[in-house]
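So that we are looking at the same thing, I have put the structure below in C-alpha cells.
Note that this complex is displayed minus one protein chain, with the remaining chains in position.
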Amino acid sequence: MSSTAFVSMNSSVVAAGEGFVPPGIGEFNFDPYFSDGTLPWLTKPLVASVVAAIMVMAFFILGSRKRALVPGRFQFATESVYTFIRNGVARDVIGHGFEKYVPYLVTAFAFIAVNNLFGIIPGIQFPTLARFGFPLTLAICSWLIYLAIGIRRAGFFGYFKSVMFPPGLPVFIYPLLAPIELIQVLLIRPFSLALRLTANMFAGHILLLLFTLGGTYMLFNESILLKVLAPFALASAVGLTSFEAFIEVLQAYIFTLLSALYIAEAMSEEH
Amino acid sequence: MESTITLAGPLVYALAAVGPGIGIGLIFAAYVSGVARQPEANNILRPIAFLGFALVEILALIGLVFAFL
Partner (left out) sequence: MLLNSMANAAVLASGESISSLVPKVEELIVGLVGFLVLLWILKKFAYPQFEATFQERTAAIEGGIEKAEKAQEEAAAALAQYQAQLADARGEASTIRSEAQAERARIVDEARSEATAAAEQVTSRAAAQMEADRLAAKAELSAEVGRIALDLASRVVGEALSDDARARATVDRFINDLESSTQEGTR
C-alpha cells in the first residue's frame, strides 16, 4: 500500500504543483455569470437547458408548420425524429393506446438528445444533463406519469398490491420480493433513470476533457517525448467526440425506451 | 490517508466496470444471435436488449459515482 500511496502522492504533488491538473468534478461546477452577486443562480447549465428547450421548440414547430404531403429536407428530418419515437418506441413498446404518451416521449427524447449533444457542440461543450438536477426532473416526470397510470388503472392499493405481489409466484418468496419491488418502483427506477443520464454525460465529459486538456498540455510541454505523443492524444479526443455523440443520442433513446417500458408495465393488467 | 482515497476512486470504478462489462457482452451476444436466428424478431428483441443493457450499465455508473464521492 505504501508504494501505491507514494505513487499517488507523487501525482497529487504534481497536480497540486504547476504540472498537469486532471479534470475532476470541479469542471461541473460553474460560477454565476455575474460575479457581483446579482442573479447568483444564473449559470451556464441553466442557460444551456433553456437554449436547448428553445432549439427543440423551434425545430419541431418549424418542421411541422408546412405540412407538405411530400416533405422537404427539413420537414423530413423533424418527421423522422417524431416517427422514430412514435413508431419505434411508443407503438412497439406500449402497444394499444400509445398515442397519449407520444408527446411526452418525443419531447423527452428531443430535449435529452439536444442537451446531451451540447457536450460536443463547440461553444457550449457542456452536457447539461451532467448536472444531476435536470435529469432528475425528467425522471420525476416519468415517475409521476407511470405512477398516475397505475393508480388510475387499479386504484392506489390495487396498484401497489399488483406491484408488490405479482401473481404466480411461490408464497415464501413474497416477503423477499415485495419490499424489493416496492423500492424499485418508488425509488430505484427514477433514480436510476436520472443517474444513468448524469453519470454517462459526466463520464463522457471527463473523458473528452482528459484527452483534450492532456493532449494540449503534452503538446506545450518541454519534453520531446510528450510532444511526440500529443497528436495521438488529440486524435483520440477527436475519435472519442464522435463516440460521445453516439452515446449521447443512445442515452436519450434509452431514457425514452425505459420510460415507455415503465408506462407499458403500469398500463398492463398483470404487473 | 488522503492519497489512498484518491487512488481508491479509480480502483472502485475499475472493479465496478468488470461485472457490467461481462454482462453487457452477454446481453448483446444473445441479442445478436437472436436476431441472426430470427431477423423478424428484431423489433421485439431490441427494447428487451436495451432494457437489460440499461439495467446492467447502471451498476457500472453507480461505481463511477462512488469513485468520485
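A and B are the chain letters, set down in written order, and residue numbers restart from 1 in every chain.
Just so it is clear, a residue touches a chain if its C-beta (ideal position, glycine included) is under 8 Å from a C-beta of that chain, and two chains touch if they have at least 3 such contacts.
These numbers were taken from a predicted model, which means no experiment stands behind them.
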{"item": "Option from A:S49, A:S162, A:S192 or A:S236 whose C-beta touches the chain left out", "value": "A:S49"}
{"item": "Sole residue of A:F134, A:F211 or A:F255 that reaches the chain not shown, by the stated touch rule", "value": "A:F134"}
{"item": "Positions on chain A contacted by the hidden chain, ascending", "value": "9, 12-13, 16, 24-26, 28-29, 41, 45-46, 49-50, 53, 56-57, 60-61, 63-65, 67-69, 71, 78-79, 82-83, 102-104, 106-108, 111, 131-134, 136-138, 140-141"}
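What we mean here is this: only the chains that are shown with their structure count from here on.
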{"item": "Intercentroid distance (Cα basis), chain B paired with chain A, Å", "value": "16"}
{"item": "In the complex, chain B residues that touch chain A", "value": "2-4, 6-7, 43-44, 47, 50-51, 53-55, 57-58, 61-62, 64-65, 68"}
{"item": "Chain B partner contacts - residues on chain A that touch it in the complex", "value": "1, 4-5, 7-9, 11-12, 24-25, 89, 92-93, 192, 195-196, 199-200, 202-203, 253-254, 257-258, 260-261"}
